[in-house]
Structures are given as structure tokens and as C-alpha cells.
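Worksheet for the structure shown next.
Entry: chain A
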Amino acid sequence: WGPGARAADPIRVGFGMALTGGLAAAGKAALLAMEIWAQDTNDAGGLLGREVALVYYDDQSNPANVPGIYTKLLSIDQVDLVVSGYGTNLIAPAMPIMMSRDLVFMGLFGLAVNEQFDYDNYFQIMPAGPDPRLDWSRGFFSLAETLAPKPKTLAIVGADAEFSRNAMIGARAHAEAAALEIVYDRTYPPATVDYSPIVRAIQATKPNLVYVASYPPDSVGILRAAKEIGLKARMFGGGMVGLQYASIQTKLGPMLNGIVNYDFWVPEPTLNFPGINEFLAKYQAVAGDAGVDPLGYYLPPYAYSYVQVLGQAVEATQSLDHKILGAYIHGHEFDTVVGKVEFGANGEWARTRVLLVQFQGIEDKSLEQFTRPGSRVVLYPEEWVSGTLDYPYAE
Partner candidate 1 sequence: MRAWKGPILASRLIIEEVEAGYGAVRVLHGVSMTIDNGETVVLLGTNGNGKSTLIKCIMGMVRPGAGTVVLETDGVGTDLVGKTPQQVVDLGIALVPEGRRLFPALTVEENLMLGAYRPAARRHLDANLAFCYDAFPVLAERHRQLAGSMSGGEQQMLAIARALMSEPEILIVDEPSVGLAPILVSRMIAKIKELKERRSLTVLMAEQNFNQAIKIADRGYIIVHGEIAFRGLEPEALRENELVKRYYLGA
Partner candidate 2 sequence: MFTFDLLANAIVAGVLLGGFYTAVSLGLTIAFGRLDVVNIAHPAFVILGSYTAYMVNAAFGVDPVLAGLAFTPAFFAIGVGIYRVYHASFERRGDESLRGLAFFFGLMFIVEVALILVYGVDYRLVDAPYIGATVSFGFVGVPMRMLVPFALALIMTIALQQYFVRTFMGRAIMAVSQDRLALQLMGADPTRVKQLAFGIALATASLAGAMLIVIGPVEPSMGRLYIGRVFAIVVLGGMGSVGGTLIAALLLGVIESLTATFYGPSWAPAVAFGFLLFALAVRPQGLFGR
Partner candidate 3 sequence: MNPPLLQIQDMTKRFGGFTALDQVTIEIARGARFGLIGPNGSGKTTLINCVSGVLAPDGGTIRFDGTDITTLKAHRRTRLGIARGFQIPKPFASMTVRENLAVPLEYAAGARIGPGIEDEVGEILAMVGLEEKAEANAAGLTQIEMRKLELARALAAKPVLLISDEAMAGLSSTEVDDILAILLILNERGITVIMIEHIMRAVMRFSERIAVLDAGRKIAEGTPEEILRDAGVERAYLGE
């Protein structure tokens, strides 16, 4: 192997991704974004003058597959860089491997993974912020403070799963800080079919605020039940995964109006970062064939960005040495399609950018309206605000 031959080899980025099983919807969309990044990078001449290539395996949404996949990537495929699969459950099992080899590990949407491992070279692209559990719902509760009259009671409901339970912990902490009385605090199993009994029980406690931490199918179920039953609250929503997906938005249509929910990117003027529209255009051109979210506002830009950060670090340091890369990522700000990204000491975003958005003015079920500014206005954080809160959620 002469140096010439070596230089001609592509730089290989390895990861496991959920292409089947429960997380496949997200995993496949992420993969699409990453492929676009690889294409973009190669069109621009690659990294260090070499092509980049993605090496990935299906982790089947099953954590048990993760350790094997990453050791294979590192010790047999000899990839140069590694990034994570989608979600906390599939990031954590890879951590010890990264730690034992001192590798830079870019995470894709894991919540507070590093709290336990405290690993210096872990970076999380999800803009949760330095204190992920709390930052997650900061917007919801900050806004609640501003309502007049001030809300007194809170109902919390969420799925029996990793993300939602963590989000609920944060919500409880905020409630305590704001002296809100928690009148309902329950979880439900992921296999629940009908949510009306749950929503009715919430309704019976007459809460001012309803904080929901849910996954896509339950988000739809809870929302529909809330509409059918006529749930009354001043604010409703918060941590509902799935309402960000176009496929779900277009089926719920006007039912979404008034919901406040977290989000990471929406087509509001305040969030018009350089490159994002180009990226989305490329993504949307191929999303249909791949059978993933047609608009791709939620996860794909971040999936693009986490490899983008890595790529920029490699270019800037002209190195594939993970020590050097790690130090560089810690010390610098990155320009990505999701805006400027800066990582704190624990590898989370230095400042939170969990947006709180509200669905407004949804008239029908067309896809097009969700691409227009104003359909989801940003209410929090201050820096990105693009509209004002409509409340109460329902009379």
C-alpha cells in the first residue's frame, strides 16, 4: 500500500441505522439525508481530497445488534469515522466501544446519553441543550408563565418508553419550579389502541395545561381523542413526536390548530439558514421513492448536519486523528444547514434550540400549506420567535 493508493481510497463513515423495526421511519429518512451529504461532499471534491463513502448496517431497531455492528465497522471494515444510529437506545450500546478506542462519536437524537458515560468525544446534534431533560420542555413552561391568568394545574401524560419518560421528568421539574399543581401524571404502554379513556381521565381533572410526551402513533391517537372528547385546556401538547411529520400533518389537518409542540426546524423566516432549502429540495426529490417523510423538516436536516460537522472538522484540521478532531469540535462553532452549532462540555448543544411551535391557520389537509411560513409559528426561544401564542387551546 503506497501513499498514493491510500490517498485514492475513500474516507469511510460507518454507522448502524434502523432500516427495519419500529424506528425505521426515522432511520430511513436519516440515511437519505446522509447520502445527500455524501453526494454533496463528493461533488465538492470530497474530504482531504478523498471521496467519502458511507458504510452502514441495519440495526433493526434492536440495541442488541449495535455492539456487533460497530465493532465490525471498526475492526473489519476499518472505517475512518463513526456516527450513531437514531435514538438513545441505539446510541448507548455503542458508547463503550467508542470510549475504549477514544473515537469521536457524533450522536443522532439521543437524550442525555452522556450523563452516564461522561465521554469527552461524544457530540449530540439534537439541539436539546446543555441540560437535555429540562431544556426539552423549557419553552412550554416558559410560555405557560406568560399566560393570563396564570395557569395553576398541569396534567402530564406520556408513553412508557425512553424519550417520553425522560421528557416527563423534565416537565415535572419545571412544574415544581413554577409551583404548578400536577393533577394527572400517568404513562401508557406503547401498544395502546384507543386513547379516549386516558384523555377522558385527564379531562376529568380539569387541568389548565396538558403536557404530552408521546410517539407518532400515540400522538395521533391522543390528538384525535382530545378532539372527539372536546378536551379543554389553556395549552396542550409539548413533547409529541410525530406531529412534525408531513405524512401525519396532512391527515390531521385542521385538527392540529392550537397545538403547541416542540420542533427542531420549521419553514419560518427566522430559521432560514444557508443551505437548508437546497438540502430540502434534494431530499424532497427522492423522499417519495424511499417512502419516508415527504417534507423532511424534522430529522433529515440534523442527520445531514451531524455528518456535516464531522466533515468540516476533518477539513479544518486536515486530519483523521480522533483526538485532534474531538478537540476541534469542542473548540469551534460550525456552520450547518441547521444554523450555527456549538457544543458544550458534555457534548450537547451549548445553548438549547428546542423550538416551541404552534400550529395556526391550518385549513385543510393539503401538503402545500405546511411548507408555508405561518402554519407553525415559533414561540420560543426568544431568538427565533416568529409569531404569538393563540390560547386557550379549546373552550
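Convention: contacts are C-beta pairs under 8 Å (C-beta built on N, C-alpha and C of every residue); 3 or more make two chains touch, one makes a residue touch a chain; residues count from 1.
On how the list was made: all candidates are chains of the complex that A comes from, given by their letters.
Everything quoted here is computed from the prediction, not taken from an experiment.
Of 1, 2 or 3, just one candidate touches chain A in this complex, namely 2.
Contact residues of chain A toward candidate 2 in the complex are 19-22, 24-25, 27-28, 61, 160, 186-194, 196-198, 200-201, 204-205, 216-217, 220-221, 224-225, 227-230, 242, 245, 247-248, 251-252, 255, 290-293, 365.
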